[in-house]
Structure formats: C-alpha cells, structure tokens
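Only a single protein chain was left out; the remaining protein chains are all shown in position.
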Amino acid sequence: MININDLPGYDDAAPLLEVDNLCVTFESFEGEVAAVDGVSFTVNPGETLCIVGESGSGKSASQMAILGLLSTPPAMISGSVRFCGIELVHAPQSTLFTVRGSGVSMIFQDAITSLNPSLKVGFQIAEVFCARTGSDRANGRKYAIELMERVAIPDASHRVDDYPFQFSGGMCQRIMIAMALALNPKILIADEPTTALDVTVQRQVMELLKSLSKNADLALVLITHDLGVAAEQADKVMVMYAGRTVETGLTDAVFAKPYHPYTQALLSSMPDVTNNFNRLGIINGSPPVLTKLPEGCSFRPRCQFAAPMCRLNRPQLFVSGPSRASACLRVNDIFKKKSSNV
Amino acid sequence: MFEPLLSVKNLTKSYLIPSRGFLSKPLKLKAVDGVSFSVAAGETLGIVGESGCGKSTLAKCLARLVEPTGGQVRFKQRDFLKLGAEDLRQARRDIQFIFQDPYSSLNPHMTVAQIISETWVVFPDLLPKKAWRDRASELVQLVGLDASDLDRYPHQFSGGQRQRIGIARALASEPKLLICDEAVSALDVSVQAQVVNLFQDIQDRTGVALIFIAHDLTIVRHIANRTAVMYLGRVVEEGPSEDIFSNPEHPYSKALISAAPILDPNIRAAREIINISGELPSPLERTAGCKFLSRCWKASDICSSLEPDLERFASQRGVACHHAGIGAYRTDKKGK
Partner (left out) sequence: MVDLSKPLSPTDVDESRQVQLGWNDYMRAILQDYITFFALSFVLLLIVFTLGADFLAPHEPTGLNLRDRMLPPGSIGRGGDFYLLGTDELGRDLFTRLIYGARVSVSVGVLGAVLSAIVGVTAGLMAGYHGGLLEDIVMRLVDGMLSLPSLLVALFVLFILGGGFGNLVLVFLVLHWMVFARMARGLALDARNSAYVQAAVSQGCKSGRIILRHILPNVMAPILVLFTLEIAVLILSEASLSFLGFGVQPPDASWGLMISGGREHIRSAWWLVAFPGLAIFFTALSLNLLANWARAITDPVQRWRWLAKRTKFRKSK
C-alpha cells in the first residue's frame, strides 16, 4: 500500500489542488471537440469552490479528468493537475489509485444509480477501506457504522445491513458521502450533488457538507448549475461557458457585481424576489455547439455588448479586481464605467 | 352565479398496493388525498411540493390521463369526471398538457408539422386541411422557432426547443387551460427563463389559464398569481403567491420556503432557516391526525387526533393547520 506522502512529487508546501491549463478534447465526426479548453484554478484546504455552468460548459468533464476517470482513447487530456505537487495527468495507474479516495474523492449526481443495488450499503461503504488497509469484514462493518453516523444517517447500526433501495434519495446521497470520506480525503469533488433532491433534503445535504468541511478541514469542489446553491455554499466561484472559464472570484463579490456578460445574464435570468411578473432576463440565442464555436470570444453571438474586437481575439482569463478574474475583453468598458447603466 | 373555469372538490386518487403476506388485504396508497381548489379563466395557479406530494398525479388526474378515484371536477360548467369516452375526447380540446421531459414527449417518427397538426387530424372541424400548414407555421413562430423547422424531426432540436414544440402542439387546439407538469425542470437555467417568459407572453396574448406545477419555488413565485403547497397528497396552504412566499403560515410551507437557496447575501442574512428533521413518512401509513405531525415543531395534542382541514381566511388564503388561526396575520407570531 503506497502512501500519498511517498508518491513522487509530493510536496507539503504545494497547494492542495492546482489545475493549470487543463484541456480535454474528444474526437468526433465533425472534428475535435474541446470539452474543456484551458481551465486553471487552485483549491486550498478547507475552502469551498463552486464551478457553475450550464450543460455543455465542461464542468463535469474537467472534474472527471482530474481524477483520471475519462477513458483516454476517446478523450485526450493535456495540461497539468497537481495534487500536493503530485502530477495526475498521464500519471501511472498506481499513482491514480493511491490518490483516489485518500487524496481526492468524488460523488456523483444521482446517488441511487451510483450505488450497487445488490450489495448491502455497509459493504459498499467499507469496500475501499478494507481493500486499502487490508482490514477484515468485521472491522469494515464497524467503520461503516462510524461513517454513517458521521453523515447523520439515523439508526446506523441497523441500517448498515440494508440495501440501497431501502433508502430515500437524500439518504443515498449521504451514503455516497460516507463512501467518499472512508479514506479521509483532503478534497471532495461533488458533481451536482443536490440536483436530483428536493429542496428541504438539499438543505440538509448542503448543511452536512458544510459541517464536514469545517470539522475535517475538507476542501470542497461543488459542480452545479444552481446559482443559489453556489451563493450559499461557496467561498470562491468559477463560471464556465463552452469549455472555458469566463469568470472567477469570491462568491459574494461575483454575484453582487459580475464582471462578465454571461454571468450577468445568468443572474438576471433567475427569478428574483423584487422582479415578480416582469419578464425574466434572457440570453439570446441558444447554448453553444462545441463543434462550431465562433471565432474570438465564444459568448459573442449571444452577448449584448459584443464589439468588433470580440471577434478578433480569444479572451484569456485576466485579473480584473482583487481576487477576481474575468475573460471579457471589454470589462473596463462595460462593468467598471463609473456611470454604467447596463 | 359566476363559476370559475376549473373547480376541483375533494379529488382523490388511491392505488392499491399488494401487501406482504399471501392473503392479507392490499394497502391503499393515497397519492392525492382530498384536494380542492379552483382556477379562474386567465389565471395562473402554481402548485409546489416535494417528491411524493402527489402534484404530478394531481396534474394527470386533472387531465384525466389517470382516472381519479373520487371527488368532483367541474370544467366549463360541466362535470368533467362524468364525461363519457367520446365527450371526454371532445373536451380534451380545451385542456392541454405540457410534459416534463422534452426528450420523450415528442414522437420521434413525426415531423414538427405532423406533431402540431395531430390535433387537427383528430378534430377535423377545428381547421380545414388546407389551412394546416399556415397555422402550424404561425404556431412555431409564436413559440420562437422558425417556419423551416416544420419539416424537421425532434432529435434535431435541443431540450428547450423541444419543449417549445410541445407548447406549440398544446396551443394548436386553442385550449382554455394549460397544465404544465414540471415543464421547465429539465431545462438549463437560461433556457428556463426563455420558456417561462414564453408562458407569460402566451397568457397575455391568448388569455389561457395555467396550472404550473414545479418544485422550483422561485419560478412559481414569479409566474403564478396564486400558489398551493402540497404535502403527502393534501394541500396544506393556498393563497396569492406573494402572500404565501413572504408570510407562509403552515409549518411545512415555512420550512420549504426557508430552505430555498438565496442569492443576495443581505436577504440571506435576514432569513431564518427552518430545518425540519426526519424524512417524508411513507404514504401508506394511516395515521390519524395531521400528516405533518412527525416532523412538526408546533405539534400539540389536537394535531395527533384530528386532521386539519383547509380553512379559508380573508383574501382567499387557506391553511390546513390547527395552529394557524384567526390570527393568521398576527405580527408577533415568529417562525419557530
């Protein structure tokens, strides 16, 4: 059993997760599709980062690439992902096996379908733990009960022998979280953890994640399309569109005053307490087709501020404020004008 | 006497579930347990609730896609549930349904034109055949698509566009009532906004009444004049949307509304989150008294013995709780 500390490149002083220019491309009939096109971000211990985007923005693909969950023949990954200094892109399987679970863990959207319906829940929770540490079944079962209590599943000592179909959606999501925490990872990546859940259950799961994050100094990367969840849970937010990052920054700052037309349009399209019965702000046009991205800025065809320069240059993410970055070439014109009435 | 467009009284839908044991009686699952409300012409009624509250079943019962087991529905001054097969078929012109999943609600083997014209094939007296193409063209443009889309197949469209095609199809017979069952839940945020706007525009233009069923509270608040909150098959609170969302009376409504995530940090700070413990009880359990008892923090003796009815107050507000009384608007009543 290799320890993470023994992996080549491990560096205590390095940031917990550092992603640098990650690109994921797929081959298709119409040519290469860049599902993720140069994404960079950093995660520090105890922090919660929310990656926000709609379908096709590349948010899920980027996280699956981090853990090496995409099969590399159809997908081509380039760039760098470093967990505590250990390079994960194109790393050997042994490195990935060691990092998964004990370094970086992931939970997926629809918990009920992510669980094996014919295995007891306790077995599934303790499975990786037993495999990695060589514990026997009895110890594993005890540990599973501990974990279930940690995620606030009532009557854990009896429910450890139940099957997934005997649990509700919210409970299954907690079981997934318990599984993900079994090896005490430092980062938990959650791919749309609450989308399939009811509002009250969503609240419970989010509170649970928040408390786990605080107690165990666990860093959270939340992928969601729900801006409300992002606003409530995340310290930092990263907005993605058509495989690229369009804006990053501290959550409250970004949502109060967005520095990218897409973020602004997204915010205005959400119903607001003050906006009843008027029309919601809409984003003209339709979601991007990744095989036919426009030249220059990919949001340009739908942007109400588009100018000729937006066609010529593909915007990079650049610093536009304290702890903020935006990929809009016209940030200063549009968002920072003193007398802006946009 | 003025009668609303749709008037529902005590609607129930029960399913018989075979129980364990060879000869034991089957259990009754009350998916919809005595729901009453009314919808006026041109009005939008929002129905919110979580999974298992019966809102989808209610929607299907209203359109008689599923036959209710009890209660009364009056639509356009006629007893809707008692209509025979042919009369029901004719009446379907005026109640149309928008489905949740845009990917399975359109027949993959029919073109958009055929999908929309289906209504006119079924009711030839609505529109003469030579006018079909033009009217279909008008309808697709009404919903924001192009006339050239008429000859395309559903798989050539995105989710939001398919949902629009579904709306165009529903409008073909010029219905008086549209039942939207989670019509925007499967769409992206920006596309949701487009479709919600579309519903509002259509309502402005055609005066159609909407029953909008959703689990997204913010959208229902935005689009609905009145809202009903459902829990385990019953309506627990009902009233003008703005009232319900700013001053919920029923404990479940309070918890539900407080659980919704809020964008604005100032508003968020002022809100009190109410966490209700436990889980949704099984709808098979036949407990006397209020169904919300197991999770309610206000529960008292009367709650376990008597199930509260939906009592109506002033300004068309209704609450089904023993603890919401005449002082429904008392200002000293706090959230907990």
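Per-chain residue numbering starts at 1, and chain names A and B are given in the order in which the chains are listed.
Everything that follows uses one rule, which is that contacts are C-beta pairs under 8 Å (C-beta built on N, C-alpha and C of every residue); 3 or more make two chains touch, one makes a residue touch a chain.
Worth saying up front: this structure is predicted, and the values here are computed from it rather than measured.
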Identified contact with the non-displayed chain, of B:9, B:28, B:152 or B:268: B:152
Residue touching the undisplayed chain, where the options are B:25, B:109 or B:130: B:109
Touching residue (missing chain; options A:72, A:284, A:316 or A:332): A:284
Hidden partner interface residues of chain B, rising order: 63, 65, 89-90, 92-93, 95-97, 99-101, 104-109, 118-119, 121-123, 138-139, 141-146, 148-149, 152, 155-158, 161, 166, 169, 173-174, 194, 197-198, 201-202, 205-206
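In this text, only the chains that are shown with their structure count from here on.
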Mean-CA-position distance for chain B and chain A (Å): 32
Chain B contact footprint on chain A (complex, rising order): 54-55, 168-171, 198-204, 206-207, 225-229, 231-232, 252, 255-256, 265-267, 269-273, 275-277, 279-283, 286-287
Chain A-facing residues of chain B, complex: 50-51, 158, 160-161, 188-194, 196-197, 200, 215, 217-219, 221-223, 241-242, 255-256, 259-265, 267-268, 273, 275-276, 279-280
